[in-house]
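As you look at this complex, bear in mind that one protein chain is not there, while each of the others sits in place.
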Amino acid sequence: MSYSKYSILENHDGSCELSTQNSKVIVGISGPLEPKQRHRLPLQSAIEVIIKPSSGLGPTTREVLMQDKLATVLQAVIVTELYPRKLIQVNAQILESPFDEFGSMNGNTFNEITSSMIDLNSCFNSSFISLCDASIALKSSFVSSLLAITEENSSKLINLANVSDLDTLRSYNFKSLHLVVLEIEENKPTNILLLDSKGDFNDDDLVKVLDAAQQNTSAEFKNIRSLFKEKLSQDFIWKK
Amino acid sequence: MSRFEFFTSEGLRIDGRRSGELKNFESSITTTSNFANFSRSTSTNTTYLQMGQNKVLVTINGPKEPTNRSKIDITKATLTTTINISKFSKVNRNTNKSNLPDKQTLEWEYEITQLFSKIVVLETYPKSTISINVTVLQQDGGLLSAIINCITTALINNSVQIYDIVTAVSVGIVDQKHFLLDLNHLEEQFLSSGTIATIGGSDEVCLMRIRDKFPLDLIEEFVQVGVQGCSVLKHIIINQVKDMNLNKLVEIQ
Partner (left out) sequence: MAKDLEISNIEKKFIFDLLASSQRLDGRKSLLEQRNLNIVITPNKFGDIYIEYKRLDGSIATRLHCKVTSEVVKPKAQRPFEGTFFINCEFNGLAGLNFENYKVGSNSDEFYYGRLIESMILRSNALDLEQLCIIAGLKVWNIRVDVHVLEFDGGFLELASIGCMTSLLHYRRPDVTVRNEKVTVHSFDEKEGVKLGVLHIPIALQFNLFQLKETAEIIKSNSSIENNELVALDCTLKEDLLKDGEFIIALNKNREIVQLNKPGGLPIAALKLIQFAHMALPIIEEITSKMLKAIEIDERQRNKYGHLLSAENDRYAG
């Protein structure tokens, strides 16, 4: 389960610090803003996504790839026609990544992929909460889940957000990794907004992953809803 | 602390100076000192300064209209500084292949811009830029102070309005008690040292910079020595500027 704090950045319209068992991301969203000339689109709003790595200068190629994936989903979800000639800026800073420790990347080619997928998963969930916090019009809700199939037991799926320590994470022998972002309408997961799978898998695996993702999404979304219930009772004019 | 004896019991330094003596200081308006240059119709007017073994050239461009429209400030002029330290300026050639300035130079650029932004009367040149271009031909100790002195002279020679003359010297300390003024290369390398710049020979400090470990209790003496050196230097600069301009006047007539 993830733990999140919202409205923590003063300088942004919406923000969220989301920590899962093994990663921590802070996202600040501002918009609609007056954009620079090159960002200006006549009929819809532009979306700018910046992801900063937990260590080192960025965004590097790794982060740019993550930015692109995040931007495509946001493009589909935000009602961009509502803010023509405006900019919505998404700033994400990765604070903790399970592979920060020295030497944790070595040995396994999957580590690099795993680390960027874990970061991206947190960025998705965190930016959804930030978008709601910033009161930006959305077509629908979305929740992302990151699931893995191991070599040893292909029937059992592992939710990577719940793996607490690095050693367990590294002890798994991953066969494939799946990042699933599901759209939520009327409280039910419906469409797939993004499906990013890495590794070796067949269509049976994929069906299993999607089933598990639906369950996880429902559970996560219940969580987020209760978070918003609490937020709304404290926000705005009806605050006691 | 060091293999050399920087300050002998007779009170002499390695290059034969006394502790409070400045290096040889000579400035001149170089290139062609013809009438065209003097009348500021061309924007370049080079000033050359030799302070010990430091050899510095400064050209001042402007005040002129900025090339970049976004840089215009309606109330005052904007100042930019670029420092180019040539690769042959040191005994050891710089092996750094790239032509980009190193971090130290960028720091100096920042400091010098900040310093002269308060010294030049920027309000008299609204909507314009003044760019200071420094070329270091040869370097010895106390390069920053040489650059600052040269820029001051150049500003005067280019008739850019300034509030007062800025002078800078470097100060080093030997054995926690002797203060040496205007360091040379060896002294700078082995001693704790700093640079201090004052305005108009008074005790008003406009730039100070110590980058080495330095005992807090000795700071008073450090400043005192520096301020004295600066006020001596001020008279030297004023005399030299006067001489230079007299020569120029003779040439014109």
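All chains are identified by letter, namely A and B, in their written order; residue positions are counted from 1 within each chain.
Keep in mind that, in the parts below, a residue touches a chain if its C-beta (ideal position, glycine included) is under 8 Å from a C-beta of that chain, and two chains touch if they have at least 3 such contacts.
Every value quoted in this text rests on a predicted model; they were computed, and no experiment measured them.
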| item | value |
| --- | --- |
| Touching the absent chain when the full complex is considered, from A:72, A:93, A:111 or A:154 | A:93 |
| Missing-chain contacts mapped onto chain B | 103, 106-107, 109-118, 121, 163-164, 194, 198-200, 202-217, 219-220, 223-224, 227 |
| Where the unshown chain meets chain A, residue by residue | 8-12, 26, 28, 30, 33, 50, 52, 54-57, 89, 91, 93, 95-96, 100, 102-103, 167 |
